[in-house]
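The excerpt is restricted to a subset of chains, each kept in its original location.
Note that the chains are named A, B and C in the order they appear, and that numbering of residues resets to 1 at the start of each chain.
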């Protein structure tokens, strides 16, 4: 950790960021940020939610203008007027929130803005072939003509990555590219990055999965509250150190100690099948105070399963019982009345109303609490929101628009929405996607608390460590079939993977 | 973690305090400062250039003149809030008025005006319900569903009397829009004001009202949060049509006649009033306060240009320019923030 | 008795040439007399017109020239003006129950009778005929249909084989409707368009269809532009309404009423049957 001197003369042909500042109204989100990226290296940019990582990246990629500061890129001053200029200068970026065109094909999404032309018309054959090849290298094997709308989240993220990798950029910024990916896809992505790196391409890599850093990064830059707080010349520094620098204190432990589950069975799922066969004959039960993890590879049908239990999708057969009462799964409203709530996987589309305030987002679905007689008083919403905000540690105030929050904080808002009801069955699909370590530990604590207070908790996650560390038992799905339920003492990385790939 | 939260909490605190101070007054006009400035400027300009604009009688005239538009715009606000649109309001207005006339008028069913009003409102609400069901069940885009209803309702309105009008209602009925009680308030204007207040309170302080904002913000999020999106959507279209029907009755009282051709083109006026008032056609943003301002901007503009004696063709040009300016004030203001 | 200094002119719809002609005549003639005119255009909507009359009253006009908008005349504008002590001169349409102090109009029934009689005679008293109506249920539509029907009673060999209604009295509607009528009834030899715009549209449709026999086309109104077309033989007959004359008469009537004179309740004007033979004088100077 050293306060590096500012680089005004360029000893190498890479990127120098000098004293970038950015404020939104009275709030300074970036203060004097300076760092460099050398040709052919991967710099990991770390920091908790809202630290300013995306902001600094967006400035480099030309989609936001800084208030102050300069950038030198390939030996010349560089201040892109818009993303087009940045792409022109060889700087590309994968944005944190999925930004795709749902009604266009996969290939068109990959090549949008730079469609290959031949003799005056779009060369669809080449475009499809190239897009398809790039996607295969990333482990996604879908028709390039398929509409992006029909892809699940993970696949969309891979399309986004393919889009960036085909840019032929010299500097590529990857803002949480693996948030929705499983281990295998992540490995394939790393393989691509290493290859491109060897060809001289530089990367800025942002992730909250700290175990990835040692695998892929060459150097580490840590941010906190809009400032650079540390620079490391190597990437294999202890996670503990990085975490301390990120959050400004030491994080004692990641996973909370679990209390033993109660006796009463709260959630019972019997022979549940979906009309599209994305899951088949799934049966399990969760006791009061118990946390059930659901593991599986991407596309195993986990999301479909929990959505069905929460009434969001129709089922073709099977029964769901909550506290021994069969639930008529006619819709989310019925499920919520029966005490089943879901924190969905896709926060932008299903989790929050972006233009509305935190308070309003928390009040939606909780009107029976906020407004028992149907009268919604701003004070009551405010109080309700403040409780949720402080319980989850959301960085924001009740009357702030959710769209202005960092991704991680948005996720916390969605969890906060259901925490105060309290429900009987709490289902979380990828609850820590895009959430920083400090906050993640906090969310784990909340989840453990939920269980302790007598709820049945179901956690779906692609992060194996998370499933294992957090669950009393782990249900493994593979291709829509239930492969087994492992107890805490028999569950391990290997055991789960064995079932998941069976 | 804890530290950073405290600092941002501090900063946030001042902002919240500022907001809170003005909150009581401006709650109903939240997000409508821009159009409001436009309206005030417009009134100022007219007060300076004419000696008739700023008279009590003229202001009452303006209120009178915007009643029909105002009542329809309330319903349209709800529809636009949930991300819909209703092109059928003008036709439904005509249909309701014709039903009222047909049921009430001596030459036809002769059941009296009160029965006529009830019948008219029921027919109107039914039209809205059909539009709503076309949207929620048949999954038609609202534009198409209400475009179809626009055509059907107009045809039906014409068929009732084969295109002719019905003239002459009891005095008590026409007096509703003529007699100014307490020297200033006709029943119809009062009705509009009461409706505006009721719906403003509904949208601001009732759980169902807030749910409409959620639906407009994201129907899927609303559904997953347990809000009955479909049934609320049906209700909203039914209420919008019901209010259009009510506007038809107010128009009948105002004109002492009903005609199947009334309300042609009103849908655009109504939508314009709501959008000028700051609502977003993609849903989730808007308020009754804003709509009221939008309605008044349109009403004052037309009234003022008549008072100025501006020739009709130049009026069209001026109206276009002023509408653009009024809304632009808002976007400028927001951008400076 | 006092002088009229300021007149209000509430026009039904300036997008219709007929009304626009009257408006121009009123404005020009009033200017000659040194009288101010404030014109408002209801664009065909009676509710708008009520508001506009209110605004005119606010402006302290001395008299109102009222051309009612909407399907038929509304009573409220007249009542509003009368309540403020302002005399009303109705033009073109009069409201039952609340007539103006005087009413100036063309005798539509009679003139339509003349037009249809002429065209029937020209066609040799036999053949298939189609009628393109104006907006269904409106006063002019009803009157012109009635007059034409009376004329046709004398020609049993003329068969009305098709009738369609326009919505806005527009020329492009006339075109489309005529085209569809000709398609359904190819042997048609007589067309009555209830306004010149409709007749002009029909003439164009006939030109496109290019039938092997002469098609006689009649219009109504005597719009300035239509008269030129009549001269060029685009269509055959119309009834020229005295728009200029009515405009002047309206101003004169207003002046007289304000001065305290009493006028007859109705001042009906004849529309002159106009053909290629007598059209030149009207083009020279519109009546």
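Following the convention adopted for this analysis, a contact is a pair of C-beta atoms (placed from the backbone, for glycine too) under 8 Å apart; a residue touches a chain by one contact, two chains touch by 3 or more.
Since the structure is predicted, the reported quantities are computational estimates derived from the model, not experimental observations.
In terms of the labels on screen, the copy numbers for the complete complex are A x1, B x2, C x1.
Just so we're on the same page, only the chains that are shown with their structure count from here on.
Chain centres here are Cα means. That of subunit B falls 35 Å from that of subunit C. Subunit A and subunit C have centres, each the mean of its CA atoms, that are 71 Å apart.
Put simply, the C-alpha centre of subunit A and that of subunit B have 42 angstrom between them. Looking at the complex, you find that subunit B touches subunit A at residues 1-5, 7-9, 11-16, 19, 23, 27, 204-211, 213-214, 217-218, 220-228, 284-285, 337.
Subunit C contributes residues 11, 14, 36, 38-41, 43-47, 50-52, 54-56, 58-60, 70-72, 74-76, 79, 95-97, 135-138 to its touches with subunit B in the complex. Chain contact summary for the complex, subunit A toward subunit B: residues 25-27, 48, 224-225, 247-249, 310, 312, 331-333, 335-337, 342, 344, 349-356, 360, 363-365, 367-368, 370-371, 374-378, 393, 395-400, 417, 438-439, 442.
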